[in-house]
Each structure stands twice: as structure tokens, then as C-alpha cells.
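Only one structure is covered here, and it is reproduced in the block below.
All protein chains of the complex are present and in place, except for one that has been dropped.
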Amino acid sequence: MEEFIDKFNYVLVVILMMTGLWSMLAQNNLIKKCIGMAIFQTGIILFFISIGAKNNALIPILTETANHTYNDPNVNEVTNPLTQILMLTAIVVGVATLGVGLALAQKVHQQNDSFDEDEILNNQTK
Amino acid sequence: MEETLTTPFWIVFISSMAAVLIALCGRAPNLREAIIFLAAICKLALLSTLTSGVLDGKLYTFTLINLLPNVGLSFKVDGAGLLFAFVSVTLWIPVTIYSIGLLRPKKDLSQTRFYACFSIAISSAVGVAFSANLLTMFIFYEILSLSTYPLVTHNQDDEAIKGGRKYLTYLLTTSVGLALPAMIIVYQHTGSLDFTGGGVFNDKTSNTLLTILVVMFLFGFAKAGLMPFHAWLPGAMVAPAPVSSLLHAVAVVKVGVFSIIRITTGIFGVDLLANTPSLTTIICVIAAITLITASLIALTQDNLKARLAYSTIGQLSYIILGVGLASASGIAGAMLHIPMHAVGKITLFLCAGAIYEACGAKYISQMNGIGRKIPFTFTAFFLGSLCVIGLPPTGGFISKWHLLNGTLDSIQQWTFAIFLISSFLNAAYFIPIVFKGFFSAPSDEKVYNKASEPSMLMVAPMLITATGCLLVFFFSNFLYQFVEQFLNVYAKTN
Partner (left out) sequence: MIEHLPILIILGPLLGAVFASLTSWYRPKLSFPVVIFGLAISSLSAILIVFKLAFSELDVIHYQLGGWGTPEKDEYGIVGIQISVDYLNGLILATVSTIGLLTAVFSTRSVERELTGQQRYFFSLFSLLVSGLLGISITGDIFNLYVFMEIAALSSYALIAYGKGRSYMASFNYLMMGTMGACLYLLGVGFVFVKTGTLNIENLSQIIPQTLQNSQAVFVGFVLIMIGAWAKMAFFPLHGWLPNAYSYAPTASGALLAPLATKVSVYAMLRIMITVYSIDYVLKSPSIQSTVLLLSTISILVGSFFSITQSNLRKIACYFIISEIGYMVGGAWLANEPGLKGAIYHVVADAAMTSAFFMIIGCIVYRTGQTELKKLDGLFYKMPLTFVALIITMAALIGVPPTCGFFSKFYLIQGAVQAGTWHFVIALLISSLIKAIILFRIIEIGYNKVPNPAKEGNKTITREEAPLSMLIPTLIVTLSLILIGLFTDKLVTNFIAKALPEIPSL
């Protein structure tokens, strides 16, 4: 149990990702698929953030000392900035993908008047 | 004694270049056909420049480009290759004359395609003859299959398309499904695909693997027509007469058996075969079954071209059986049977085409008595059949003599009987045609009345090749010199 609590962040991430993945694969509704995709991506983002996090750590911002010189931060006192930067990119990618996905879903809806995958397939093969 | 020389390359490619020119000159028939003759003569001239050297025991080699590590697109001219190249190029000339005689009057508009594909086919046949390794041979073998497809389907009717489909299906399935993997296994095992005197395998190769490879190669080169992969040959008989004659008497089928001779002597090696009775037994049994079965089927065929096709299947097995004997005279007989059978069978096919043109008869039962009205054609047919049966004074006698000799040197002596039985069968399916043609009462009045000798352009080539049947008998010693050079390299110890 203790281990479980220790790693609750990972458990949460796994739950999120599986929810997302299930929704992407098993849902018939295109919008729900898009939502699932967003959840999946959020799960991964949280995973990266949590691997860079440390107990009682500060934000990785350099403090200015005299004459515009900066102190090297103590790596044990700040969170890993790299994962956060990476996730900034991943968030951008995720938003873009979601946008394209929703746009496509909307186009499909215009054509078939439905978001339901089975119905759309029926329409198209008719 | 190896010597690097670009001539082999030019000999191979000269008719491919001719094909391009032919395609460009489609509008001017005279120019187009002049190009063919020019190419054939150039080829012959270049071939004869190599003759004296080869007879002195030289090997001319040339590598165009390296395709795989150790394996290039390479040519090597030895006795066997030169002999085969000579046969196919020499016979190209009368067949071209014949096709002009056959196709010109019909105003056939696919003639340009016909001649162009024909040239490419000759190119690839010579390419196979000069290949220095298995890969080069395989490449030319495949080009030959593809370039002859338009020839087989020349008439473009349903029957032709069906025949063509069968043709390509059989040839490609076997070459891709059996020959290619066998080749890759050899390469994987030995790192070499070159044809060399002693073969490429060493002592460590297991017998099982060798047996599997032999079977894969025998059936993989299905142009050799071994049963059960023979059905393409009768199917391809829908092609016009010159195609059947040159391709299915000389180029295509002989490429098949020539490939098998090359592989057995150059990849496996005669010594290996002679010391491994199980291998020769397999080769001999497969060939013997085909030989007898094909001859029996030939007896039952009423369609003349189909009978010739089955006869071809049988005769090809003579050659493979000769190789399977793994003795020097057996291989010599097999090599000699290539030109002997080629000249005999080409005569027969040309005659079949001429008979059809002369009186529209396709079936043997219709041909009673017409020999009296078209004596030249039937005389030629008679000489051709003598050559295929193997009676003196025609070339077939010489090669069969060597083959029979070979059986006695070999451990597979039972094949002696096979050769004899099949020769009787050959006589049984050819002699009645000639006999009834000359002496029986006409069976089909319409055919009989219509019959008259076809144009000179068709008769002359027939007579040339029929004379050829006699000439190869009297000059067989000259042909044997080529074979001797080949034996010196590949079957020395034997």
C-alpha cells in the first residue's frame, strides 16, 4: 500500500492514459474519440512533468546576483526544467492535433449529419 | 587462359540495340527488316572472331558492372556458350526470312512489335549462353520470359491471351518460386555464384541440401519443360509459326536446358555429381519419366503443333538425361543435342506453319496425301523428323550416339533402355505423318484441293534448315570441337 501511495502520480497517469486510449479505440462517437485523445496526451504530459518533479523543489529560475551574473542553481533544489520545456512543445502539438481532429470531425458531420462512426460507415458504403 | 574482351558484351547487346532501331523504323518495313539482317550478320561476324580463340582453349570474360559483392553482370565465352550462341543466331536468319514471308502479305500491323521483341529474345538467349554466373543467367532468363510474352500473344485473341497467361504463369512461378530461392541459398552457402569447373560447393555441404537444390533448379528453370511444369509449351503453341519454331525449338526451351547444363556442370560440378549417385538418380528419373510420358502423349495428339510440342518436351529430356549421366560423353551428347535437335525441330515447326498456310490444315488426320501437292514442304518435314528421331544421315544420330555411349560410361546404365524406347516412340509419331502424306489417299478433299506450295520466302528457309539437318551430320566433328573445349574446363577428370 505504501508503495502505491509513493507512486500515486504514476498510477494516476496510467489511469488517465488508459481512459484516453479506451475512449480513442472503443468509442463510436468522433467527438468522444477526440476527447479521449486529449486525455491520453494529458496523461503523457503529466507523466513527463512528474518524472521531473522533486520534493520541496523550486521552479528552475536563475536568480540574478550583482553585475548581471547568474548563480548556477543547485540541481537538487529545482525541478528538472528539461521535461517542462519538452512538455511545452508536446502541449502545442497536442492542441494542434486536437484542432485538426475536431475540424475533420466537423467536416464529417457536415457530410453525414452524424458523429456516429457506424452510421457514417453505413452512409459511405451505401 | 582467360582474356578480358568487350566483344561478348557487344554480341549480346547488338540485337537489343537493333530492337530499339526496329521500333523506331516501324513505318519503313524494308529498312526495319534490313536492320534485322544487319544485326544478325554483325552478330555472326563478332561470334566468328571469337571462334579460333575459344577452340584454342581461351576463355573470354567481361564484367559490365558489379551487382552484388563478388557477383557481377559478367560474361564468359566458352565452347558451350559459343556453340549455343551460334545456333540461335544462325537460325535467327532463316526464321526472319520466313516471318517476312508469313506476316508481310497479311498486312499485320503488329509486325514492328514482333521483330523488336524477337531481337530482344535473341539478345537474352545469347546472354544466357555467355553468362559467367548464375545471377547474370537468371537476369537474362527472366528478360527472355518477359520479351517473348508479346510474341506468344501476338494474335491478341482469347486463345492467345489464355496461352500467354499460362506461359508466363508457369515460367515466372517456377523461376521466382524455385530457382530464385535456390540461387540465394547457394549464394548464402558458398558466397559465390560463378560457374567454375569443379563447382562451388565444398565437401561439407550436406547431401540433403544438394538434393533439394538439384530438384529446385531442375523445376525452377521450367523452360526445360520437365514434367509436371511442361504445360506452358503446348499452351504457347498458339503463337505464329516463326515464334514457335525459333522460340520453342531453339531459344526458349534450349535456354532452359542450357541453364540446367550450366548449373549442373558449373555450380554442382561433374565430379560431385558422379560421386553422388543419389543426385544423378534423381535427375535421370525425372528426365526419364518426362521423356517417356511426353513421347506417349505426342502419339495421341492429332494437332500437328501439339504433337511437335510434346515431342520437344521429350527431346529436351534427352539433354537433361545426358547431363544426369555425369559422364563426359553423356554431357557431350547433351551439348550436341542442342544444335542437332534445334535444327531438326525448327524445320518441323516451319513446315507445320507452311502446311497451315498452304492448305489450312492443323490436324494430322487432314494431311493424308497432301505431300504429293506440296513436295518441298513434306521433304523438309521428312528430313526434320529423321533428325529428331536420330537416324543417319542427319545430325540427331550423332548426338544420340554420344548419349548412348554416355549411358555405358555411367552408373545409370538403365537409361540405355529409356533412350532406345523413346527413339522408337519418336519414329512412331513422326514417320506415319510423312508416310501418309505422300502415299495415302486424300482424307480431306477441301484441304487437298486447296494445297499448294506457299511463297518462296517461306519455302526457302525450310529447305535451308532441312539441308542444315544433313550438314550437321557431316560437320559434326567441327561442332564436337566446341564441346571438347567445354569438357576440358568442366569435365576434365572424367
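As written, the chains take the letters A and B, and residue 1 is the first residue of each chain.
Just so it is clear, a contact is a pair of C-beta atoms (placed from the backbone, for glycine too) under 8 Å apart; a residue touches a chain by one contact, two chains touch by 3 or more.
Fair warning: this is a prediction, and the values are worked out from it, not measured in the lab.
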Q | Residue among B:L38, B:L68, B:I212 or B:A417 that touches the chain left out of view | A | B:L68
Q | Residue in contact with the excluded chain [from B:T49, B:Q156 or B:T300] | A | B:Q156
Q.
Using the document's definition of touch, tell me which of B:I93, B:I139, B:V215 or B:L391 contacts the absent chain.
A. B:I139
Q.
Applying the definition given at the start, please give the residues of subunit A touching the unseen chain.
A. 17, 21, 24-25, 30, 33, 37, 40-41, 44, 47-48, 51, 82-83, 86, 89-90, 93, 96-97, 100-101, 104-105, 107-108, 111, 120-121, 124
Q.
Across the whole complex, list the residues on subunit B that are touched by the chain not included here.
A. 65-69, 72-73, 109-110, 135, 138-139, 142, 146, 149, 153, 156, 160-161, 164-165, 168-169, 172-173, 176-177, 180-181, 184-185, 187-188
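Rule of thumb we're sticking to: only the chains that are shown with their structure count from here on.
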Q: Round to the nearest whole Å and give the separation of the Cα centres of subunit A and subunit B.
A: 70
